[in-house]
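Just dropping this structure here.
All protein chains but one are shown at their positions in the complex.
Coming up: chain A.
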Amino acid sequence: MASNNRNNSPSEDLLAATTRLSKAVTSTASALINTSDSSNVLLKTPHYQKAIYDTLIGPHRNQQPRTVAVKFRKKKAPSEFLRLNFSKDEISYRAITHIPDDLLNEIPEGSNLENKDKFTLFQGFNASIPQVNEELNLFKELNLENLKFSTKDDSQKLLTLDTNDEKSKIIIEKKLNNPLPIDISSKKIKQSKSVKNLNIYKQKILKKMHYLEIRKNLTSNEISEIDAKIQKLTSMRDALFQKVAKFEKDEIYLEGFIHEISDKVEALDKGEVAVDDEAEDSSDELIDTNTNLSTKNPGKKSISFNKDTIVHDSDNDPEKKTSEEAPQAYQSLSEEYDLIEDAEADEYFLSQSIYTSLQKKPPKYHKISSKNRKIKPTLQNYYNSGAEISSFPAHEQGITCFDFDYPFGTMVSASLDSTVRVWDLSTQKCLTLLEGHEMYVRCMQMDNNLLVTGSEDSNLKLWDLSRVENKEYEDDDGVLGKSGEEDENDSDPCVYTFESHIDEITALHFDENNLLSGSSDRTIRQWDMKTGHCLQTLDVLWVTNNAQVTSPIDTGMSYQGSSTQNNSNVPFIGTLQCYSAALASGTADGIVRLWDLRSGEVIRTLTGHTGPITCLQFDEKSLITGSEDKSIKVWDLRMGKIEQNLVYDSGIASLQFDSKKIVFTNNQSYVSVYDRESGEVNKLVPKDVAFTSTSIFARYKEGYLVGGYSNGVVKTWAV
């Protein structure tokens, strides 16, 4: 078809001919584009299809007045019609070389080409050619000129040959690296006595310098152009990053509603809410929430819902309710508890009396489950690994501990200044203060909206952060004024206080409904978070003494030794973690004890540390401990042996690990990330070089790491 058109076109009316030609070309082009020939992938992209269209037909067909004369003059010379052929090569060539009109006019303002200070590429070309000729002469000198250069292959051979022949390669490189013109050497200049020759040398060198100046200038121009591009790209990236951040924030905000709704539906299905008038109201509201999210305020309802359930539950026998709800593991636990009851009757009655006199209600909270969370924060992935994301002064005095729910989510921090603050990590704004503890908080754990804090005042408090967050959102909407007038008790984030310990709380851990706390009164207590009851008390000292009598293992450190260290602000129970019925504790005597919570006995002790243990974590395979003795030890849980011993310059303050890395702080200005595969330590150094405070505590989740410093600053990094 194409060839027909080509032959006929001159003999027909020109306008008709061009139109037909255009059609022919488009159909040829589309035929080409539609073939499944993989070599022509380029032609399949819409961009090039358009380019072809523009080239061959013209982008603005209908906009220009189409007289024959204009078309004739503006578009193509007749000879071009004659020499048009519609081979694939020709069409792809046309597509590639075509520059659309908008691009053609998009020429940045700048100095004119006639400007003498700026060189053109053509001048650069001319300045490069002498160098090319020098290289060629070199090859020829090295007797390589016998090769024929008529085809490309041969020419390439010429240039690959020198890599095989080491000797000639060295000569070529040596000569090429010498900036002197090829026929001049420093020797020649020194020895020459002829003024004429020397003048020639001078001229040649000046010329070469001129060429170099041109090339230097052009190359530096390229650098500045690339800089401009990078700047543009950076700002583009920033804009996109902001978009991602916004989307993510919105997603998380909306997801909060989904959880709220599904949790309520679940609760209603279980029939937990008594069907009295009040509850009816709340379920009516729930339906409203389902159908009309935008007008209703879910935070308020969450609170009213809780109130309903609180009222309802307090009518029932709390003990009975627990046994109904508690999973099987805890049923066995409560049986255990009955046994222990006798042994610790006195203490139990004491706590019971306190419990009944001060707290009539068991803790009630609205737990948001993390299992059905669909949104994954991804923002931290767009930072370079190890880049500092943010840094903000969180407290006036040193951070003692903190925890956060997800990257750029909510963080709760505690400090020596005795305040507990809730932060929005994405904006680094303090949302609220958690008030209740009389002294500073030493340890805490956060699980979605649930937070447990352990304080110097020997109490533990359970907080429901969803109440705080709701407050914040209302604040955003400007509704705070109204909700603030409501009953204070409903919006109090502190839902329960665990008080039985008689000395400061130094470590705590909870999973599901099982809370364990370690105190300087040398006991570990196990609590039921549903009821607020203390299930059992483990006396570490008693067990230790017993173990030292019965166990053949020499602990290497007497209790007296640890007692002296205890005075120097090193807690006796430095750390603990539980998993179902297993509990691991690390104490100031350098011993890791593994407990069976069902029997309340130590089933294994791990010895090896020579200083107080400050932090530990375990998973199904291994247990990792950090100690004041400046070492991190990786224990094989099955063998009970030290798998790895990592020694550093200073005492380990905190650690966290997963299968790939161990993140730890060791009283330096940086936070260390140990790669468990390569064994390399990557230090996350503060951006500000003058920052000298020491890192106390670090936690990370999903590539997002937060570090707390002794001067109250919190920093976040991407890892």
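Just so we're on the same page, a contact is a pair of C-beta atoms (placed from the backbone, for glycine too) under 8 Å apart; a residue touches a chain by one contact, two chains touch by 3 or more; residues count from 1.
One rule holds in what follows: contacts and distances are computed from a predicted model.
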| item | value |
| --- | --- |
| Hidden chain of the complex, named as in its UniProt record, picked from "Trafficking protein particle complex subunit", "Glutaredoxin domain-containing protein", "tRNA-splicing endonuclease subunit Sen15 domain-containing protein" or "Mitochondrial fission 1 protein" | "Mitochondrial fission 1 protein" |
| Absent-chain contact - pick from A:Ile91, A:Ile184, A:Leu218 or A:Ala653 | A:Leu218 |
| Residues in chain A touching the chain absent from view | 10-11, 14, 72-80, 83, 93, 96-99, 103-108, 110, 112-114, 116, 119-130, 132-133, 135-136, 139, 149-150, 152, 155-156, 158-159, 210-211, 215, 218-219, 221-222, 225 |
